[in-house]
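Input: one structure, supplied below.
Only one protein chain is missing; all other protein chains are in place.
Labels for the chains are A and B, by order of writing; each one numbers its residues from 1.
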């Protein structure tokens, strides 16, 4: 089960992802990010504080946006990953290609620094 | 003695399998991070079988058994669909996947990176996959 909740903050879009992003549910995550990209949101934050599990399908969603994020110079920041989920990002080195921050404060700090 | 579990071949049911594996491993004092890694590997294999091996049919069951050895854990996954040889599967280049904005193609890569040894046997229409992961059990 995966719950996606979008929230417009002052100058960025915050997407809360909670539950398990597996082969059957990751499609919802993809749709949420796709929509945000299509709306031309320049700053997107992904809150994964309540994301308990991610499989290759969920990783694949993030992976597929790496190029677009770089090309369009979008600030795309993931934060709140639990240690076990972060380790999964690390298996293929995706943690190096995505901006991953500890918590919301750090994520916003990064936004403001740019 | 091995634990076994029948996985209904539907993507939506995978979470039950994950819960089962997590509980079994927790019983044997495997750390949360290692547990998650193994659950992920098994999840990827099962998802692969369900999606590719069975083409969506859910009448053929996938069975999983977990066997604890002194130096690690062995998972045996048996299915009756199309054979998919993970061992000899040529991995895509992850850089290329990113460049092409692919969403899939990394499941097997994960399994190979996580597991220490992978064996695959296919006889007639029965496929047996053995995954082994070295684990230091916590007391």
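The rule is short, and it goes like this: a contact is a pair of C-beta atoms (placed from the backbone, for glycine too) under 8 Å apart; a residue touches a chain by one contact, two chains touch by 3 or more.
Here, contacts and distances are computed from a predicted model.
Novice: Considering only the chain that is not displayed, what protein name does its UniProt record carry among "Acyl-CoA dehydrogenase", "Tryptophan synthase alpha chain", "sn-glycerol-3-phosphate transport system permease protein UgpA" or "Stage II sporulation protein E (SpoIIE)"?
Specialist: "Stage II sporulation protein E (SpoIIE)"
Novice: Residue-wise, where is chain A in contact with the chain that is not depicted?
Specialist: 66, 70, 73, 93, 96-97, 99, 113-114
Novice: On chain B, where is the contact patch with the chain that was removed from view?
Specialist: That gives, for chain B, the contact residues 93-96, 98-99.
Here is the rule we go by: only the chains that are shown with their structure count from here on.
Novice: Roughly how many whole angstrom separate the Cα centroids of chain A and chain B?
Specialist: Roughly 25 Å, centre to centre.
Novice: Hey, which residues of chain A end up touching chain B in the complex?
Specialist: Listed in rising order, the residues are 1, 20, 22-24, 30, 53, 55-57, 59-61, 63-68, 83-85, 87-88, 91-93, 97.
Novice: Show which residues of chain B lie in contact with chain A when the two form their complex.
Specialist: Going through chain B, the ones touching chain A are 11-12, 14-15, 18, 32-33, 36-37, 39-40, 43-44, 47, 50-51, 94, 97-99, 101-107, 109-110, 113-114.
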